[in-house]
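As you look at this complex, bear in mind that one protein chain is not there, while each of the others sits in place.
Moving on, here comes chain A:
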């Protein structure tokens, strides 16, 4: 209180009464402040005899606004949705965390992560369990607890990768750099589950040592830690003379058997595995290995290289063979040049030739013995006619081309797809050269350069083939077609019955309104009103009428307000109207008002009309006498009243309210008068 000084006497001795909420100067007795907001807790007794604190709980991070003041009886009703979300998250974190046997500290941290996630709107579009799990896993990672994402996904029954994605996004957005997983963390946990009894510690130590070794041999990068742990534990268990089968290990570490076996094999490949148990415990090899997958890759590469070399050598040999073969054929041709027709001669000499060919070791020719001889003759003929390049591939191709005709024809009958399988391969080989770069102008026209039409024709089936394929397709998709048909029938039936609801995706932006073009504001408003009705309560016809004579309205206003005399003359309508509902509101209870009102309403218009008509003519006359401008005002007022009455006739209920309202205004005016 020393900081405060009395305004009157300048004294510093000020007494502040927290309970009453005022500050009084002791020196002069003046009240310096009252109604201080007190920071004391008050209690009140509740009906049951207990007591509760007065006021409401406002969390530190909640915004100051508190919508529920008077009826804050139910805790939770007045809370913001954000708080609710957080509480929900907290509850889920707690349940999930307890299932994982995490301590309270971890749960709190997880909740803080969750709060951050909510604050950054990361919960939107994600399911709460996923976010909660990701938060918990984030804690596991930062705190180094032996939990895997797989455990979380096990409990939640959610795909690991879904959780993983959520986790990654959260970690990235919240800028939490989780340290990389160390497989050593999991060893004690898995060892415990494998029940090694007294030797638990020793086994885990051995497993840890194995794991360290594996890490140095690059076995852990890019591998799931659990698989590695499994392999290490299996070896460690065997080393300590425990009988643990691969299956037991698998059920604990939750990896596939193949994975575990692969890890074991990889470990087998490292030099460490060659050591005896004693040596392993004593010696640390300095040497590191390459990653196993890399070694595997290298090996594959080497194998491939070898194979290529082999292929090349075989090719060389074959080339030689071809040369010999060609020479023989040349010789043969020279031997029998003066014979008659070409083909006939081939047909005759074919058998001899074939024998020759087989001797010269052309195995693929031998296989074709069942083929017609003529075909063979043709093939050979072409083979010979071409300049003897001696390449095996070329030869095979040329063999294929003549063979296509008959084989296609024979195959197409029963199964056109088989033909289609054979076709593209051979064709693609043939048209390899047609692939040339060409720029086409992007005008939507298809540039045909570099496209072989003949080739494309081959991709299309002929009529017979189409028929066969249609049949096949129909058979294959019979179920789907049937379903579709049933669906259509159902829809048709529903349409007949009139219960069919067409599902039209309603898009908010789909119905675009034409933009309003108008010269004046009036016009624009009119057009706007045409497009959409603001309210169903408005009588638009009358609104239009009002719009039609906008010149009169200002005149009426001038007539209303500045001229005191006309106002006085107009007034009578107020008092006239007034008495009608007045007794109503006084005597009758509100509930019965509606019923009682009706007779009034039905009676009223006529009555009022008469009254108004009676009132108007003198009014107009009076106005005319006073001011020529006011001549117009009379009929306008009259019109308006008439309009009101029209409405009255249309909707008695509404007009009753209007009348009441009008009456009130009348009252106000009277008061103001």
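Here are some notes:
Note that a residue touches a chain if its C-beta (ideal position, glycine included) is under 8 Å from a C-beta of that chain, and two chains touch if they have at least 3 such contacts; residues count from 1.
The rule is short, and it goes like this: contacts and distances are computed from a predicted model.
One chain of this complex is left out of the view, and of "Vacuolar fusion protein MON1 homolog", "cysteine desulfurase", "Autophagy protein 5" or "TATA box-binding protein-like 1", the protein name its UniProt record gives is "TATA box-binding protein-like 1". Residue in contact with the omitted chain (choice from A:251, A:287 or A:311): A:287. The chain that is not drawn here is touched, among residues A:19, A:456, A:499 or A:521, by A:456.
Here the missing chain is touched by one residue of A:10, A:297 or A:315, and it is A:297.
Of the listed residues A:168, A:256, A:492 or A:528, the one in contact with the hidden chain in the full complex is A:168. Chain A residues in contact with the hidden partner, per the touch definition given at the top, are 148-150, 160-161, 164, 167-168, 171-172, 175, 177, 180-181, 218, 220-226, 287-291, 293-294, 297, 420, 423-424, 427-428, 431, 435, 437, 440, 442, 444-448, 450-451, 453, 456-461, 466, 469-470, 473, 477, 480-481, 484.
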